[in-house]
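For this depiction, one protein chain was excluded, whereas all remaining protein chains were kept in their positions.
Up next is subunit A:
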Amino acid sequence: MIEVKNLHKSFGEAEVLKGISTTFEKGKTNLIIGQSGSGKTVFLKCLLGLFNYEEGSISYDGEIFSQLTEDEKRNLRSKIGMVFQGSALFDSMTIAENVMFPLQMFTKQSKSEMQDRVDFVLKRVNLDNAHYKMPSEASGGMQKRVAIARAIVNNPKYLFCDEPNSGLDPKTAIVIDNLIQEITDEYQITTVINSHDMNSVMEIGEKIVFLKDGLKAWEGSNETIFKTDNEAVTNFVYSSNLFKKVRKMYLEENK
């Protein structure tokens, strides 16, 4: 479980996060949503320790991140899997080498054991025959799946995804969403996803945190988001006619 208490982050005069408190639970897909500029990416980067913050605390299963030494922070990070918005695959390595990289760095497995694990994980993300391709030869969807494979290959306790669906067609986006949810359930990972995609919110948002102007404006789940009367949430989530209709149908069905 990840617990965030009163998180403040500024860039010069501009305060981007204004005291966010929330928890992200184990075995659940936790979504952070909000408009562009609401502080989602900054929040995610603070969670990952890529940004320092002025006030507040973030604890990973009781360990307060800011109180850890640099070496302890690195050890904690080795338990984190991250899927970047642009996949961030190492372009000098093949797909199999990218996936094997965390194993080479953090385990003492033999080459054949690592190879078996890579084969297993690539099969898990439906990329059985892509081992020797370079990232530049893979499509956007394939790159995202490789990034997921790399993130989960070393059995992480925490999985972070920054806009995992951006730039993907709706069908591939659903495949990626389902894959993340299956992996979260299967390995009981604490998953935190930063997303703009309303399909993801409805499909896999077991916990949803809505940010507005650097503050937590609402939190709930993909069930309660239909019922909420929070104006900021409804303006954001149901801005399209399609989602307005979906909400209306849901509320009529669940009267």
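Keep this in mind: a residue touches a chain if its C-beta (ideal position, glycine included) is under 8 Å from a C-beta of that chain, and two chains touch if they have at least 3 such contacts; residues count from 1.
In the analysis below, contacts and distances are computed from a predicted model.
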Among "ABC transporter permease", "Glutathione S-transferase family protein", "Fluoride-specific ion channel FluC" or "Glycosyltransferase family 39 protein", the UniProt name of the subunit that does not appear here: "ABC transporter permease"
Residue touching the undisplayed chain, where the options are A:D71, A:D229 or A:E252: A:D71
From A:I2, A:I33, A:C46 or A:I80, residue that would touch the chain that is not displayed: A:I80
Footprint left on subunit A by the chain that the document does not show: 48-50, 70-71, 73-78, 80, 82, 84-86, 88-91, 101-102, 104-106, 160
